[in-house]
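Apart from one protein chain that is not included, each protein chain of the complex appears where it belongs.
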Amino acid sequence: MDKTSLGGFAGTWALVALAIVLGGVGFGAYIDIPSVVIVFGGAITVTMGQYEGQDLKQFGKACGVAFKPVPVESTPELIEKIIFYATEIKKNGVMAVEQKIMEEKNPFFKESFALLVDNTKPDVIEALMETKLEHMENRHKTMIAMFGSIGGTAGAMGMIGTLVGLVAMLANLSDPSAVGPAMAVALLTTLYGALVGTGFAGIMETKLGNKNSLELTAHQITIQGAVMIASGESIGNIKMKLNAILPVVAG
Amino acid sequence: MDKTSLGGFAGTWALVALAIVLGGVGFGAYIDIPSVVIVFGGAITVTMGQYEGQDLKQFGKACGVAFKPVPVESTPELIEKIIFYATEIKKNGVMAVEQKIMEEKNPFFKESFALLVDNTKPDVIEALMETKLEHMENRHKTMIAMFGSIGGTAGAMGMIGTLVGLVAMLANLSDPSAVGPAMAVALLTTLYGALVGTGFAGIMETKLGNKNSLELTAHQITIQGAVMIASGESIGNIKMKLNAILPVVAG
Amino acid sequence: MDKTSLGGFAGTWALVALAIVLGGVGFGAYIDIPSVVIVFGGAITVTMGQYEGQDLKQFGKACGVAFKPVPVESTPELIEKIIFYATEIKKNGVMAVEQKIMEEKNPFFKESFALLVDNTKPDVIEALMETKLEHMENRHKTMIAMFGSIGGTAGAMGMIGTLVGLVAMLANLSDPSAVGPAMAVALLTTLYGALVGTGFAGIMETKLGNKNSLELTAHQITIQGAVMIASGESIGNIKMKLNAILPVVAG
Amino acid sequence: MDKTSLGGFAGTWALVALAIVLGGVGFGAYIDIPSVVIVFGGAITVTMGQYEGQDLKQFGKACGVAFKPVPVESTPELIEKIIFYATEIKKNGVMAVEQKIMEEKNPFFKESFALLVDNTKPDVIEALMETKLEHMENRHKTMIAMFGSIGGTAGAMGMIGTLVGLVAMLANLSDPSAVGPAMAVALLTTLYGALVGTGFAGIMETKLGNKNSLELTAHQITIQGAVMIASGESIGNIKMKLNAILPVVAG
Partner (left out) sequence: MDKTSLGGFAGTWALVALAIVLGGVGFGAYIDIPSVVIVFGGAITVTMGQYEGQDLKQFGKACGVAFKPVPVESTPELIEKIIFYATEIKKNGVMAVEQKIMEEKNPFFKESFALLVDNTKPDVIEALMETKLEHMENRHKTMIAMFGSIGGTAGAMGMIGTLVGLVAMLANLSDPSAVGPAMAVALLTTLYGALVGTGFAGIMETKLGNKNSLELTAHQITIQGAVMIASGESIGNIKMKLNAILPVVAG
């Protein structure tokens, strides 16, 4: 579980709840079923209209990904691990690490290094794993864009709901005492739209984008490591090149 | 028929209708012919002014494309099909599959593999089909941009309509009881503009963009497959390279 | 005359006029000379401040271009014409078509093929005509950006005008009956700004962008054709390569 | 002095002054020292916080550049001049033009052609002058971005000032007759922000961007010319290549 992420998400909604409590008119004034239907329903139907069935099916999984740690090692750990494998393979051959590679948790790492065990040529490892990375990134970008699109749609549906409410109110001004509450209800859809945009879609979009960047960097280092090992580069060279990825001291 | 897409589209408008019904003042308050004319008419005339006749003629076809499944196989099916043809051609020669290729439904696949049957050289297949893909994408992008432009124009015409209505109302404030209804009517153009932007143009633009991406990926895999077969690569190599496109397990 | 374009432009303004008539307070309420001065004048003076004299002088010409058909053939016609010249030159030599080339209406085509008549080497034709195309596109992009900038400026001047009007109204609230008309006048600059942005600059910017894309595609095909002819490629090859530009059947 | 530019700038502010005069409440209603302080002061302090000292020192110079003609020849003049030097050098050698080159006004041209006089190799001329051009463009882009940033900041400070004013007014509604004037003053910061954004920063940003493009094109042509002369290309070739930069007749 990615606790910072989940904490940030839950904390955002807790703060909004707190703001409502402090507002002093109670939660009841902020709940209006028709408004819920138009904003949440509209965000769902418009997204259904915009995306292919195969992408929509990934929605739940993508939400899960946002709150789970990415299945990659931190850069220093990853570099250390690659150097460990490079040293082992140099000393005892690829068969000596086969078992250990098959037990790796990071699937991209496992697949890249399994190619090493199969004595795949370095340029083939690079081509295959780069292809995999490129298609993986395209799938991720479609999902990231979907959350961005949901945020925009929720805002637009919120505005549409407010306009529908305002027209209803203005068309029927005979009872002045009803203007305030009617206006309050009309504004609820705008509020809901902003909440979905900021507290859900905005968090998801940026979070998945950041996780994608993390994965991309880790996978590129993994490919570079596997290619260098397959090319038979010296341990010294491999160490020097991988360590160049780390920040300079005080930089 | 792309049911998710059509369902999302129809559902969006049903929700707006529901919101109006729940608003309690009836549909009549939301219909104003001059407002319809300025927003829908204006979106049409501005688009006519912006686009070339040959692009405008594609409008109806593009709307249809958004609600039809893309004429391409899913990535795993496509890869399986290419491997099938590669194996058949390796075993029995290109003439053995000619009839089957001529019956393919996906026109880009059919054209790419027809070049194989004609013994076209791999680099010529690549050059010809990449050219076709590039020009196809340019045509798609013009249409996608047109829907984006329609959405923006509808919003702008909505604002213009509201300003025209507000000026009329303000210039004639003598009857206070008319202010509410006049204001309601003035807001209708903004509402119409937002509805066209979100519930029509926004769905179309994103949908066509997603379908274009799907097609692009499929066509690039098709070209890669045809080129590998024409180059006489081994079935093992072709399988390995195409399977690299699929996600890693648990990735 | 590009009738769709002109019709769209004229239709947009006719619809706005219609909306005003249907608003019921007459055209007089929508005309205010100081508002005209600040929005139209401001859009002109800001643009004068932003652009170089040599670009400003192209303004009228660019407006004309938007309403005239682009001086290029449709893609199928252009391909047919190139194949015609390729065949003629193959059969009878370049001198046989010199007269016909000199009579071509499309100046870019004429200049490209005139180089053929002069026996210019294919790589020189490509370099010269690509240079010409690149500088032509830069000039077009400056003009397209100018219309975008005019639209943004008109909107900003409209907002400035409304703020000037609101301050005047608020500073002088003693006569309540004057508030409505004063507010109406203040809103006119926003309306003018939106009209210039949508009904003039927005149409021009998109139209010129589309015409530029059309020309660019046609000129690139022209260069490709001239280069293939100059390289002495076979008619079969030229046909195959040019036809790859056209859409696949049902694609 | 770039008269169009200065005229546009001065004209914009004259039009705003005219709009105020026509508003009928006098200049006094539009001047509020605290509003001036927050918008202009805020734009200055935020920019100080955003930019490095060395960039801030260029501010005055950049303002000057916007109103001076760029120190480059028009494209046809520049081409003519390059052809003149190419011909002279071909006939009489580089020493014959040394004096004339040293008297050139355009410093980039002078430096490029001085390298010719020193018999610098063509690829060295290209590398050195391209480096200089690249770093020059980076410096220009920083300044252009600074004006864009000033415009955005002025708008934001205007909104902040208006909110500060609205809160003051609303917190103290006891005297209804003060509402109008207080609101008018609150709106002044928004007006000032929009004026700075449109009438100053927006003009400067676009103007400097256009001047940068002009210079870039001229300098690239200059480098191309110097390289061709240094490579000993024939006058015919140089003429043909440079003339390709000019528009086609009727294109």
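Note that the chains take the letters A, B, C and D in the order they are written out, and that residue 1 is the start of every chain.
Just so it is clear, a contact is a pair of C-beta atoms (placed from the backbone, for glycine too) under 8 Å apart; a residue touches a chain by one contact, two chains touch by 3 or more.
Since we're looking at a predicted model, the values are computed, not measured.
Enquirer: In the complete complex, the chain left out here touches which of the visible ones?
Expert: Hidden chain contacts in the full assembly come out as A, D.
Enquirer: Considering the complete complex, identify which of D:63, D:136, D:216 or D:235 is in touch with the unshown chain.
Expert: Within the whole complex, the residue contacting the unshown chain is D:136.
Enquirer: Please pick, from D:14, D:31, D:96 or D:127, the residue that touches the omitted chain in the full complex.
Expert: Reading the full complex, the residue touching the unseen chain is D:127.
Enquirer: Taking the entire complex into account, which one of A:54, A:74 or A:138 touches the absent chain?
Expert: A:74
Enquirer: Have a look at D:157, D:226 or D:245 and name the one touching the chain we're not showing.
Expert: In the full complex, the listed residue that touches the missing chain is D:157.
Enquirer: For chain D, which residues touch the unseen chain?
Expert: 34, 37-38, 41-42, 44-56, 71, 107-108, 111, 124, 127-129, 131-132, 135-136, 138-139, 142, 149, 153, 156-157, 159-161, 163-168, 170-173
Enquirer: Touching the missing chain, which residues of chain A?
Expert: Contacting residues on chain A, toward the hidden partner: 2, 4-9, 11-12, 14-16, 18-20, 22-25, 29-30, 74, 177, 179-181, 183-184, 187-188, 190-191, 194-195, 197-199, 202-203, 206-207, 210-211, 213-214, 217, 240-241, 244-251.
Methods note: only the chains that are shown with their structure count from here on.
Enquirer: Chain B and chain A are one sequence twice: same or different residues at the contact, by the over-half rule?
Expert: Under half of the interface numbering overlaps between copies: different.
Enquirer: For chain B superposed on chain C via Cα atoms, how large is the rotation, as a multiple of 5°?
Expert: 70
Enquirer: Distance-wise, how many Å sit between the C-alpha centres of chain C and chain D, to the nearest whole number?
Expert: Comparing mean C-alpha positions, chain D is 25 Å from chain C.
Enquirer: Any idea how many Å lie between the Cα centroids of chain A and chain C?
Expert: 40
Enquirer: When you check chain C against every other chain, which residues touch at least two of them?
Expert: Touching at least two other chains: none.
Enquirer: According to the definition of touch, which chains form touching pairs?
Expert: A-B, B-C, C-D
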